[in-house]
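Of the protein chains in this complex, all but one are displayed in their positions.
For subunit A:
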Amino acid sequence: MGKEKYEESSSDEEVNSSSDVVEASSDEEVESSSDEVEASSDDVESSEDESSSDNEKVEESDSSEDEVAPRNTVGDIPLVEWHKDEEHIGYDIKGRKIMKQPRKDKLASFIEGADDPKNWRKIYDEYNDEEIELTKDEIKIIQRVISGRTPHAEVNPYEDYVDWFEYEDKGHPLSNAPEPKRRFIPSKWEQKRVANLVRKIRAGLIKVSDQHKEEEHNVYSLWTDDTDSVENKKHGGYVPAPKPKLPGHEEAYNPPVEYIPTAEEINSYELMYEEDRPKFIPRRYLNYRSVPAYDKGVKESFDRCLDQYLCPRTRKKRINIDPESLKPKLPSRKDLRPYPTTCYLEYRGHMGPVNCISVDPSGQWLASGSTDGTARVWEIETGRCLKIWEVGEVARQICWNPSPDRPILAVVLEYDVLLLNSGMGDIDIQTKMKELLHISEPGATEDAGDSKSAVTWIQHEKHDGIRMKHFKAVLSIEWHFKGDYFTTVVPSGDSKAILLHQLSKKHSETPFRKLGIPVTAVFHPSKKKFFVATKKFVHVYDLSKVEKIQKLETGVREISSISIHPGGENIIVGSKEGKMCWFDLELSTRPYKTLKVHSKDITRVTFHRTYPLFASASDDCTAYVFHSTVYSDLNQNPLIVPLEILRGHKPEHGRGVLDCKYHPRQPWLFTAGADSIIKLYCH
């Protein structure tokens, strides 16, 4: 059977190659077509030589039918319809028309078909317009296919198994052993293990969550630009080129008039910086062909090459920080009202620079001392000068007694301190003051032991007060808050530099022996503490034990004045180089904050008694007003906000504002100037 098949296929080849052979072979097999079985035995011998010769072709002949190019090349078109009226049915491979075969009429063809015994195996190929006569083998195949067998008789589905592998004498043979039984029965140990787990689960030792966990879908966006993703950044990243602006109407060759810049605009471009100048200036051309070549084309492509060569696109690590955000967040000045802003009142009358001012504790009177040798008392409300003392020397400092029952003024002159009765207060107070400021035995109250006593208390006849004669020049004076004790500083006094005086006993003493050159000394506003400022340090003393508690390092060149916050835990120090230091005694012995505000010497720093304000006055003719909130919570640092610069004084001999003091009850600041005017700044 198989050999027959070979023969058939080879003969099929011949059908296509030459029509004569087809005729011959087909003639041969005409008789045997009805009974294949007998005929096949005959054919075996006859076609044996042929089959051997054709074997090579058979090798490649599985798709031989496909390879035979059809004569017609028109493709899969409805031939009947399209070429119904044509003389040709298509074109061959060379483009020549394939003419239609002369059409036989039906009768003739019927007669022909009736005559021809092979007519039953003829098929009309419409595409090539020819009749094909099926061979005997082809018919056989068709018959086998119809009967459901393999098309070729030689295929044996039950061939013997030929083992591909060799087993004998091989090191690692693929085992041919049958599967052992253990492969098919469940494992005993696994069963034990499962039983164990089940027991544990039942006992509750292993918890199995019933909730079926939804698998998280790994969703990622497919189309978005992931250049900024974390993954991308980690590996250096892909940096997309900046997108160029799309061309608009202005880049047309004949843009609308509104895009054309006017002559002034073009001129204004000339004044701009190169970078700010627009890159493209729209122009109008009558037609497209008069548009000139792009003049910068070569340069730009050269620049582009340079860019690519020299500046590879890498991500620049630039930190964009708004400078505003680096500033400390301070509350708005509006929320910190009231504070002094405007000068409304001036106290005129002094003939020389006003060195010092002091406001009486009730806030009704202002005392001032000047280089013109007078001390004056002013009415704050109206600016009226009420009293003038001709002290004859430069008044360096003036100080009201802080006790409202003792309207006494202490005035520092060169070597003297005058205690004057201000004359304020009612009759009872006045009589008391007269008693207080009276010394029965002049000169007797001094220290008897010292050969050269530091202070001599003398009755001052002219001004009805006390004159305290010091042995060296006095620099400053400060009252204790209760109004009985006060301290004077004699910088050149060595061991007697700081003097403590008691008014009621008219007694003086020098409790602090070893000191540098003191500048100023103040009492703590509520505790028994005492602050002495030398040129660079502030020493804190305990008055009850007379010992040093703290030493504050200011880090400034020369201290000019200090002031204690009414709470007592904060100090401001003003220096001669214009720096101001804020100390928090609880925090550190170093400044909490150093403010460099003035361009010249700070002459005075002062706290307000009730409002959260402090101020500094300087020789640069300004006074600065600051807000300072001191929190009772020790963890919170004080809040310092600069509020206002007060100007108005005129410089005189290189000096500006010589003193500043706050009103005790109003948010008002008094400033004393070298221009011999005292100004009141109100809120």
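By our rule, a residue touches a chain if its C-beta (ideal position, glycine included) is under 8 Å from a C-beta of that chain, and two chains touch if they have at least 3 such contacts; residues count from 1.
The rule is short, and it goes like this: contacts and distances are computed from a predicted model.
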Candidate names "Metaxin-2", "Ribosome biogenesis protein WDR12 homolog", "DELLA protein" or "AP-3 complex subunit beta"; UniProt protein name, chain not shown: "Ribosome biogenesis protein WDR12 homolog"
Among A:74, A:139, A:345 or A:394, residue touching the chain not depicted: A:345
Touching residue (missing chain; options A:255, A:383, A:516 or A:568): A:383
Missing-chain contacts mapped onto subunit A: 337-338, 342, 344-345, 362-364, 381-384, 426-427, 665-666, 668, 682-683
